[in-house]
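Yeah, one chain of the complex is gone here, protein chain that is, but the others are all in their spots.
Up next, chain A:
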Amino acid sequence: AFPKRVKVVEVGPRDGLQNEKNVVPTSVKINLINMLSETGLQVIEATSFVSPKWVPQMADHTEVMQGINKLPGISYPVLTPNLKGFQAAVAAGAKEVSIFGAASELFTRKNINCSIEESLERFNEVMTAARGASIPVRGYVSCVLGCPYEGKISAAKVAEVSKKMYSMGCYEISLGDTIGIGTPGSMKEMLTAVMKEVPVGALAVHCHDTYGQALANILVALQMGVSVVDASVAGLGGCPYAQGASGNVATEDLVYMLNGLGIHTGVDLQKLMDTGTFICNALNRRTNSKVSQASCRL
């Protein structure tokens, strides 16, 4: 049986825009987030407090955080890779933060230049500060179904990293198929292992659609009791590991599927599609959402 409600976590303004070729001005980012706030989405990942040297697309993090309308009932988490980022985020008004771990040593080394263990130590500093400030922390685990460098990733390793991050105090663990390589088979195997260590109510899936498998993978996760799903409006955000390939699953296509399953999300699909149209125009690109592309309606 499927969950009756699913929480959709919108990552377009951060994960999406960070991985787009074109950079948009601060005002467009703010407009995008404000439009998303009107769709019924409850969680919108707004920006990333990473050094602009590493992620120039998110250099305006403080302006974005301070510029958006923060509607009651909606959470606007931001990425904070370390204590410095955390402090800057809180100073800018952030009320929720996210930290990014990985189930692959090589990926961690290439991505943030340290080992998994070292990254968890850095996160511990953030956790302690967050606890002191009563700020909830969401934990991401990248490469849960495969790594662009290591290839196959063991489900046990994903479970181990997830458990550590959950024990540290993350309220939710978002399991990311970073290169979209997973299938319903590997998703099931991975979740079975993780669910032995982390309660299913604290799990989310973050599927990339690089191989067209995202909705099928999400379907399996839902069947196993997962009720939080990450997605990106218009499928913003290509895959940095496969040039020209797609990345994030489109929120519109996810909501269409959930509607068809009778699962409540609270999201207005039309308003979401309108938001997707807005940001695609601003980025001068076609949408990656098939629901948006299809013009026949029932």
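Going forward, a residue touches a chain if its C-beta (ideal position, glycine included) is under 8 Å from a C-beta of that chain, and two chains touch if they have at least 3 such contacts; residues count from 1.
Keep this in mind: contacts and distances are computed from a predicted model.
The UniProt record for the undisplayed chain lists the protein name "hydroxymethylglutaryl-CoA lyase", from the options "hydroxymethylglutaryl-CoA lyase", "Mini-chromosome maintenance complex-binding protein", "PIGP acetylglucosaminyltransferase" or "NADH-ubiquinone oxidoreductase chain 5".
Touching the chain that is not shown, out of A:Gln57, A:Gln213, A:Asn248 or A:Thr265: A:Gln213 (per the contact rule at the top).
Of A:Gly180, A:Gly237 or A:Gly276, it is A:Gly180 that touches the chain left out of the display. Contact with the undisplayed chain is limited, among A:Gln57, A:Ser104, A:Thr275 or A:Ser289, to A:Ser289. Screening A:Cys114, A:Met195 or A:Ala245 for touch with the missing chain picks out A:Ala245. In the full complex, chain A touches the hidden chain at residues 180, 182-186, 209-213, 215-216, 218-220, 223, 239, 242-246, 250, 253, 256-257, 259-262, 289-291, 293-296, 298.
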